[in-house]
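For reference, the structure discussed in these notes is given below.
With one protein chain removed, the remaining protein chains of the complex are shown where they sit.
First chain written, first letter: the chains are A and B, and each begins at residue 1.
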Amino acid sequence: MDFIISHYNYWIAIFLMMVGFYTVISRGNLVKKIIGLNIFQVSVFLLYISIGVVVGGAAPIITEGVELYSNPLPHVLILTAIVVGVATTALGLALVVRIKEAYGTIEEDEIHEQDHSL
Amino acid sequence: MIDVIIDIILLAFLAITAVAIVRMTNLFAIIMLFGIFSFLSAVMFIVMDAVDVAFTEAAVGAGISTVLMLATIALTKDHNEKQPVSHRPWLPLAVVITTGAALVYGTLDIPPFGDPGAPSQIHVAPYYIERSVPETGMPNIVTAVLASYRGFDTLGEVVVIFTAGIAVLLLLGGRRRKPTAGRDEGEGNDT
Partner (left out) sequence: MTHNLVLRVVSKSLIPLIIVFALYVQFHGDFGPGGGFQAGVILSTAIILYALVFGLDAAEQVIPSAVLRILAGLGVLIYAGVGVVTLFSGGNYLNYSVLAGNQIAGQHLGILLVELGVGMTVFSVMLIIFFAFAGRGRP
């Protein structure tokens, strides 16, 4: 029981990761794939930040009278990762717009049919 | 005890929103649910004492990402997802369950959540916590590490953002050609 209480955060983060992963590999709509990728990214951030949590600690800003701080290093890494993630998402959505203009559809199997029917 | 209850409620909402995103077919509703998901994860970050990360996630995820996705479905005029007709519907589920089981098996060795004696808290973190104010004079340790101790990574990140801006300009910056239903002839923008 103690084991479940001390580890359920990680398990729910892994469940969210798998939900995002399932959305990417099993759905054909390109915008939905990008949304699934974003869900995967956010749950990876949740997993990383939960590794740096200290029970009873405060946010890593030095203030008077606080003894215990959370680990600041995962915060730094995830800050960079969030911004790179939004750059990737913006680029992916621009590609989706161009694909729609070129093929007329954004469903993956229809794009494959148009490619193979040459 | 109240912390555990807040944690469980927030994580349950996150899981319900994620499952609803997979199951729904109306793209507009899915994008709105994604905004809610991003905002709930920002609240989760605050509960876990990561205030800088929560700030960035709320601004970037629930702000910019949602607006860009809405602009995409407005440009592609595609509001509903087609139901997938896959030949092997059990294959993605099997892959996902196998990967999830392998990851859960990997987390059995992780130290308990919030343990102050975990290896991630006692080797490198005290160095930055103790020497950030004497060496740089900034109370915000995350900004000090981001801009001073690990400044090269932030330089690379700024260049990545700049490159994404240039790439979107190349893809979408020109005049729009008339939309064709079939295969497009030629390439490039008419600027």
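As a convention for this text, contacts are C-beta pairs under 8 Å (C-beta built on N, C-alpha and C of every residue); 3 or more make two chains touch, one makes a residue touch a chain.
Quick caveat: nothing in here was measured; it's all calculated off a predicted structure.
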Whole complex considered, the hidden chain contacts A, B
Full-complex touch with the removed chain, picking from B:L10, B:M48, B:L68 or B:V96, is B:L68
Among B:T25, B:T99, B:S120 or B:T136, contact with the omitted chain is made only by B:T136
Of B:P89, B:G106, B:P126 or B:G173, the residue that touches the missing chain is B:G173
Per the touch rule stated above, chain A touches the missing chain via residues 59, 61, 79, 83, 90, 93-94, 97
Where chain B meets the chain that is not shown, the residues are 51-52, 55-56, 59-60, 63-64, 67-68, 71-72, 74-75, 135-140, 142-144, 146-148, 151-152, 154-155, 158-159, 161-162, 164-165, 168-169, 171-173, 176
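In the analysis below, only the chains that are shown with their structure count from here on.
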Cα centroid separation, chain A vs chain B, in Å, comes to 4
Contacts from chain B onto chain A in the complex sit at residues 4, 7-8, 11, 14-15, 18-19, 21-22, 27, 30-31, 34, 37-38, 41, 44-45, 48-53, 56-57, 60-61, 64-65, 68-69, 71-73, 75-76, 78, 81-82, 84-86, 89, 92-93, 95-97, 99-100, 103-104, 107-108, 110, 112-116, 118, 120-121, 124-125, 128-129, 132-133, 139-142, 145-146, 150, 153-154, 157, 160-161, 163-164, 167-168, 171-172, 176-177, 179-184
Seen from chain A, its contact residues with chain B in the complex are 5-12, 14-23, 25-29, 31-32, 34-36, 38-39, 42, 45-46, 49-63, 68-76, 78-80, 82-91, 93-98, 100-104, 106-107, 109, 114, 118
